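Structure first, then comments.
For this depiction, one protein chain was excluded, whereas all remaining protein chains were kept in their positions.
The letters A, B and C name the chains in turn, as written, and every chain counts its residues from 1.
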């Protein structure tokens, strides 16, 4: 998916890429901390368990451009690589995922460009996660740049599974033996079952508490 | 279990309790960071996913003393309450738990006072975790105090389960309806299955990589 | 100085004050970090030495309202107390102060409400610092609130002096003996001399480097 951003014409060196995307990560992290604090204040409950963020290495970016048939220029990086800046939000329950996504969507200065719901429709590998591609304004000294950030939201159980899948993909370069792939799909089903049972239990408790008038 | 510590005679006010147990937490956290860095260096792998630590509130300490029939004195706190300072280490696989416990055990200045392996023998509630009660030397300006710290080590899946159980215990003050308790035990079984399947998969991959001569 | 802010009608409890002003501090800190990184990238030089921030305690806020004859309501706090959230920026040279102030002024979403330049016109006590009262938008889940933050910018030498003056004011409740006050004014003069000599030296070096064609 091609997205036209002003950023293309304003970022000219790899140092500037690092500077601007790091700034975007800092802004998003601060924003999420504030939303989590507010949620805690209103609902006595933290929807966000923890957050990790990373800048893609220049090697991975160049690899990705090559795979899609693009030349390795700064312009192409900014234009075609959507996950240069990535944020991963880990939460307890699947329902938290949609709550957090909604909070992000309602932020008036953050624009949601694309959403991929791999929870409703998991990847064939068994991968489950909620992906949002957003832009966040970064205020530099002389201009404001809209920077793309990929946000992945998942439960702790999905994240545990995804770490192992990532390791396997890395070791076998995508060509894991069939029985390993099948076992992964089976584990993904167990993750879903666990997440679903735990969430029902959590909801039942809330309902029981409400009955008691709390 | 009663443990005789020099600390009893050296800590006299609640401010000193806070000071000394906070210092112990800082020491333990730094030590674990160093061990994790070393492990990463030697094995290209972080056994520790993340660490949380907390000081028990004075209210909880007083409650605990009362429950065990002790007067609320600073001396009794230091003598009988073993989890004033608590550290929770979260890791990916059950095998990591025993690896981390071993690393802690080998530290020459940390003394292991007691171990409870609720993974080999889970609590009837379904609770699983590896508990170590240790003392760590805290170097103050004019003396060194051995301070007790409770370390809990668990997988991400066990931790997820334990958070929900804690919430339920808190809401129902220990008297949750029978079907809620049963559902919790069932979820605990699913956690064990998932942890075990994921660990086997992880070991198989390591074996396959080793065969390929990596 | 009375400032009418939407915030007055939107903040109703002390918890909300804490939440919203803390969020403002986080936003400002992140913004300053980004500007400092950018400056470092462009000029190979960090204008900001370090940053401290604090929320005024409820006791201090109530005292201040009383001193000015206002009732202790949340509405009055938000309306009349301009330094509930305070940020202190410490830098090396006086010229950095004006550079940082300019960078803040140019941020399109930060509004500067008032400026007090106690460097050009020091207080009779000898106090020197550059004060800006700004508003920064805080994005909550359902609305955006413009929150007041007091920014103080000073050199390390001014900050050193101001810490001692603060301690003296606190100990003598504003009524320090005359010779203490005079000595403070004299020290403030020495701070100015030192800052000015050091800045000239710094500028001379830059000029000499430029001549050598660096």
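Following the convention adopted for this analysis, a residue touches a chain if its C-beta (ideal position, glycine included) is under 8 Å from a C-beta of that chain, and two chains touch if they have at least 3 such contacts.
Computed from a predicted model, the values in this text were never measured in an experiment.
Within the entire complex, contacts from the absent chain reach the displayed chains B, C. Within the whole complex, the absent chain has one touching residue among B:142, B:173 or B:211, and that is B:142. Interface residues of subunit B facing the missing partner chain: 15-16, 19, 22-23, 26-27, 29-31, 33-35, 37-39, 41, 103, 106-109, 138-142, 144. Along subunit C, the points of touch with the absent chain fall at residues 50, 92, 155-157, 159-161, 163-164, 167-168, 171, 177, 180, 183-184, 186-187, 190-191, 193-194, 197-198, 201-202, 204-205, 208-209, 214.
One rule holds for everything that comes next: only the chains that are shown with their structure count from here on.
Viewed as a contact network, the protein chains form an open path, each link joining two chains that touch. On superposing C-alpha atoms, the copy subunit A sits rotated by 180° relative to subunit C, to the nearest 5.
The geometric centre of subunit A is 36 Å away from that of subunit C, both derived from CA atoms.
In subunit B, there is no position where the chain touches two or more neighbouring chains simultaneously.
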